[in-house]
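Taken from a larger complex, these chains appear in their original positions, while the remainder are omitted.
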Amino acid sequence: SADEAEPAASGASGDTGSEAPAELTAVSVQLQWLTQAQFACYYAAADQGYYEDAGLDVTIIPGAVDIVPIDVLTSGGADFAVSWVPKVLGAIEQGAAVTDVAQIFERSGTMQVAFADSGITSAADLAGKSVGSWGYGNEWELIAGMQASGVTLEDLEGGSTVQQAFDMNAFIAGDIDAAQAMTYNEYAQVLETVNPETGELYTADDLVVIDWNDEGTAMLQDAIWADSERLASDEAYAETTTAFIKGTIEGCLYAKDEPEAAADIVTAAGSTLGTSHQLWMTNEVNKLIFPSTSGVGHINEDQWDATVAMALETVNPEGATIISADPPEAAYSNEYVDAALAELAEEGVDTMGADFAPIEVTLNEGGE
Amino acid sequence: MRGATTARTMLAPAVLGVVAIALWQLLVVAFDVAPFLVPSPSGIADAFARSLSHIVDAARVTGLNALIGLVMGALTGILVAILANALRVMSQMLAPLVAALAVIPIVALAPVFYAMFGAAAHTGRQIIAAIAVFVPMYLNTLNGLRQVEPVHRDLMRSYAATAEQANRLLLLPGAVPYVLNGLKIGSSLAVISALIAEYFGGPANGLGKAITSAAAGSNYTGAWAYVLGAVLLGALFYGVTAGIEAWALRRRGGS
Amino acid sequence: MSATRAAVTISGVDKVFRTRKGGEVHALSDVSLEVAAGEFVSLIGPSGCGKSTLMRLVADLDPVTSGTIEVFGKSVEQARKDQDYGIAFQQAGLLPWRTVRANIELPLEIHGVEARARRERSDELLALIGLEDFADHHPDQLSGGMKQRVAIARSMAERPRLLLMDEPFGALDEMTREHMQNELVALCQETGAAVIFVTHSIPEAVFLSDRVVVMSPRPGRITDVIDLSFSSRDEELREDAAFYEGVTAVRSALHGGADASSGPRGVENR
Amino acid sequence: MRTARAQATLWSVVGVLGVAALWELYKAIAPDDGVTVGTVTVLPRTTDIAMPHIWDMVTRLFEPVTRAAGADVLWWAVLQAAAFSLGIAVLGWVLGVVSGMLLALLMQRWITAESAVLPWVVLSQTVPLIAIAPLVKRWGTAIHLGPFQWENWMSVAVIASYLAFFPVAVSALRGLKSPPQADTDLFHAYAAGWWTTLVRLRLPASVPYLMPALKLAAANAVVGTVVAEVSIGLGGGIGRMIIEFAATASGDPAKTWAPILGAVLIGLLSAGLVALLGRGLGRFRRGEVPA
C-alpha cells in the first residue's frame, strides 16, 4: 500500500533516520488532497523526526480527485486518514466503522468569495446568483449556510451550484459570482492574479467574503480518522494512534513557530505550489489550529454536536440530508488525543499555542 | 435456423449478464461485503429505482450536452473532411493537428475550455464532446471520400460532371457507410466526454457530478445507480446511431 | 470530308505512361484506326497490349502522348463535353446506393434533363434490357449479368452515336454472355451506333464485329485487322462454318503476330 | 517520392504555425469576452487567462517550475513527467492489447461467446472511468501475494488498459474473421486444426485490421493514464501536473499549458511507436495502400 508516498525520513535534518529503523512501527496516513501546506503538520512531523521520536515510521499518502480517504482507511490501504467530519459522517452512515481521534483543525477554512462590486455581502444575497462549489462533500457548509438564510439550491442561478474546477478562472472571468474558496488556497489564488483593470494584483479590498465561521454554519474540517474496530481490538494500534497524534501535534507546533521552514519542508516533499503561496497556506492553516481552545486535536463536544446537527438538516440536491440518524458513539473519541496531549504536557510542551501570532505574507503573481 | 440465430444474438448476452449479476450478488451476500466497498446489484437496482427521477434529470442534462457535441462534432468533421479531400494541402496541414487532437486527454482540455467559454455554461462541455466526436468523424469521412472506385471516377469524367456534381452524386453517398460508422464510434465518445468534462467544472446538475458527489460521500450504491444511468445513456446513444447505420445501409442496399 | 463520315479517327497515336518509380511504359505506339459511323469494331490482344488504354484515350479519360484522335470530327475533349459517346466498363460500376432506374438516369441527371423526360427514357431502356420489374431494386439485388445490362443501358441513356465498351461481358458465364451478345447485336442494329468493343474472347469478337482489330504488346500496336462480313448474327451463326473460320483467322493473327516468343505472352505485363 | 514527403512535412509545419497565427490573430481582434449570442459564448474569450500569448507559453517553458531553490526548469519537469506517464501508458497498452487479443480469440473460436460477450464489450466503454478508477485502486490494494505489493502505478496501468483493450478486441475479431472462405476452405482441405489455421492464416490476416486498432489503443492508453493519474492520485506524471498547475491557472496561465503540451507529446510519441511496430509487421500488410 506504500504508494508514491514520501518516505518519512526524507527531510533535510534527518540524520536520525540511520539508527535502528527496525524498532519503528510502520504507519501510513492517507491525506485528502495533494501534497501542500494544508498538511504541514504531518510533513513537518516527519521531517523533524517527531514521528520517529514517537517510535513511528510514517508514510504519507497524498490524495487525489477520486480518492476518498475513509475508503482507503477501511479497505486497509492506510492506517489513518485525514478528512472533513461532515464527509465522513455520511460514510459512517453507509457502514464505515471509523473514529475521529483528533480534530486537528478547530476552525473552518471554507468561505464564499465574491467581488466587492457584486452586491453580495451575506448568504442571503446568493439567491439568483451563480454560486460555485467543488462538490465532493465540500459543499455542505455552503448549503447549510444558504439554508440558514432561507436560500435553497433552486434559488440559485441555473438551479444548482456550479461545479468549480481546480482553479479560480471561472470566478475571475465572472462566470461564478460567489466562488468557494479555502482561506489558505483559492482565496490566495485570486490575490495572486493581476487585475486587468489596474494592472496590479487583486487585493483583499476588491473582494468580499462570507465566512461560515461567522455565519454560524462552520463544520469541523481536517481530522485524523482511525479504524474503530482496530482501536477496540488491537492494543498496539491504539498505542500507535496516540503516538501518531502526538507526533502530528508536534509538527503543528513546529509549523506555528517556523512557518517559513515548514513551507519549505512541504515544497521539498514534492509540492509544486509557488513559494509565497506555500507560505501563505502554512500561515492560514496555523490560524485554523491556533490558538487552540482545549489543546490541538481535542474534539470540542459543542462543535461536534453542531456539525452533527447541521448534517442532520442540510439537504442535498436530491432532497436527502447528509445523514438521517445520529452517528454512533464511536464516531469520535478524545481518549487518544487526550493521552497524547497529556504526554506532551508532561514534556512541558504548550499545546494551546496561546502565544500564536500569524505572520504577514506577501503574495506574488502566480504564487511565486 | 433463424430462430437459433436470434436466440444466440439476443439470449446469449442476456444470459451472460444475468449470470454475472447473480454471481456478483451472491458474492456480496455470501461474504457480507459492506455496500461502500462493493455495492450489491440489488442495492444498485433499489437505489436506481429510488432516485430514478433525479437520474433521468441528470441524464437529460448530460445527454443534451453529448447530443449537441455529437451534432457539432459530426457536422464539422464531415465539412472539414470534404474540404481536406478537395484540397490536398489542407489535409496535410490538418494531419498533425488531428493527430494531436486525437491523443490529447480530455482532462487536459477541459479547464482550458471552461476558461474560454465560461464555467457557468455548458458550452465548454459541449465543445469537448464535439472535439471527441470530430476526430473519428473526420478520419472516417476522409477515408470514405477516398474510397471512390476508379471506375466511378472515370464515369464522372466521361459525363463531364462538375466537381460539385461529383461530390454530391458520387463522393458523399459513397462515404455514407464510413460517416455512419464514425458517428457510431463518436456517439459513445460524446457521452463519455460530456460526462468526464463535468468533473472539471460547469453547472453541477449532470450525471458525472452526481457520480462523484455520491462517491465522495462513500455512497457507492448511489454512485453506481448513477453509473448505471450513464451506461444506459451511452447505450442509448450507441444503440440509436447503430440503428440509424443499419437502417440506412439496408435502405441503400449493400455495397 | 471523312471527319463527318467517321465516328472515330485515330492517327499516329502514341501513349507513354510515366510510372511512379520514374520508369516509362510505352503502352501504345503509332496506332491509327478509323471507325465508321454505325460500325462495330472489336479490339483483341493479349493482356497489357493497350486495348483499354486506347479506349480511354478515345473517351478522353487520359491524354495522348502524341498523335491525334477525333470523334465525329471534334477533339476528344469536346466530344466528351458534348456527350457524343456512351461508355461501359468491365465492372458494371453501378452506384450501389442508387436504384436500377436511378443508375440508368445518372447521366441524364448530370446533364440537367428534367425528371419527366428522364423517367420516360429510363422506362424505354428498362424495357430494352428486360428489367422493368427491377427498376426499384438496388444493384446488390441483381446478378452479375443483370448489373452489366444496367450498365449498358446507362451507357445508351443519351442515345450516343458512339459506344465504348471495355470487356463489358468479362465477368459473365458463357451462357449469359452469349445471351448478352445477342442483345447487344439487336441494340446496335436498332440504334445504329458505332461501337468500339474491347474483349479477350475470340468467339465473342468474331460474333459481334464488322472488323476485329488485333493488337500486340510492348509497345502496343495494331498487327492485323480482320474483316468479317456475316450476313446475319444469330444463334445459327455460332455453329456455322464461317464463324469457325473467323475464329481460326483471328487465332492465327493473334499467334502469328507474336510468333517470335512462344511463351505466355502478356502474362508478365499485368 | 522524397519530395512529396518533404512537402507533406512542410505543410504540416505550416498547419501548426497557421493555428498559432490564427490564435494570435483572433486574440488581437476579438473582444475580451469573446463573442456571445444571447447568453451563450460561441467564440472564446481572449483574456490572457483564457488564451495566453503563444510566445508566453514558449518562454514560460524555459523558466523554473517554482521559485523554490533547486526547482527544475519547466520544460525539463514536463519532459520527466511525460516520460513517466508514457512508461505507464506503454504498460497499459501492452495489457490492453493482450487482453483484447485474448478476448478476440475467444470470440472467434466460439460464435456463442461472440454473441454473448461483444455487446458487453461495447457497453463496457460507456462506464465512466471515474467510476472504475477508485474501484481498481481499492481492489488492487486488497491484493497481497507474499512479497508482491500492489502499487498505485499498477492501478493506473490497469485503468489505461481498460480503455486500450476495446479497439483491439473489436478489430482483432474482425481481422481474425477476415480470411475469405476460399482460404479457410483451403486450410480445411489440408485437414489443418484450429491452432494451425490461427497461426498460419488468421493471425497474419488480421494484421492490417490490427494496425489502426493498435494506434487507437495507444491514444486511449495515454488518455486513460492521464485521467487515472488525476483520478486516483499518482504523482510524477502529466495527470498530476495538470491539477497541480491548476492552482496557478489564473496567476500564471502560461504554466498550465505546459502539461497539455506534455500530453500531446506522449500521445504523438506513442502513435509513433506503434507506427514503428507497423513497419516491423510490414510483411503482413502488403495489400495496404499507403494512406
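Here the chain labels run A, B, C and D in written order, and each chain numbers its own residues starting at 1.
We adopt the following convention: contacts are C-beta pairs under 8 Å (C-beta built on N, C-alpha and C of every residue); 3 or more make two chains touch, one makes a residue touch a chain.
Note that the structure is predicted; figures quoted are calculated from it, not measured.
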| item | value |
| --- | --- |
| Full-file chain stoichiometry, since only one instance of each kind is pictured | A x1, B x1, C x2, D x1 |
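Criterion: only the chains that are shown with their structure count from here on.
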| item | value |
| --- | --- |
| Centroid spacing, where centroids are CA-atom means, of subunit A and subunit C in whole angstrom | 85 |
| Cα-centroid distance, subunit B relative to subunit C, in whole angstrom | 49 |
| Separation of subunit C from subunit D, taking each centre as the mean of its C-alpha atoms, in whole Å | 52 |
| Junction residues of subunit B - those touching two or more other chains | 37, 111, 115, 118, 121, 199, 212, 215 |
| Of all residues in subunit D, the ones touching two or more other chains | 45, 49-50, 130, 134, 138, 230, 246, 249, 256 |
| Touching residues on subunit B, where the partner in the complex is subunit C | 149, 151-152, 154-155, 157-161, 165, 169-170, 173-174, 176, 252-255 |
| Subunit A partner contacts - residues on subunit D that touch it in the complex | 32, 45, 47-50, 65-68, 130, 133-134, 137-138, 141-142, 149-153, 229-236, 240-241, 243-252, 255-256 |
| Touching residues (chain side subunit B, partner subunit A) in the complex | 34-37, 51, 54, 110-111, 114-115, 118-121, 198-205, 209, 212-213, 215-221 |
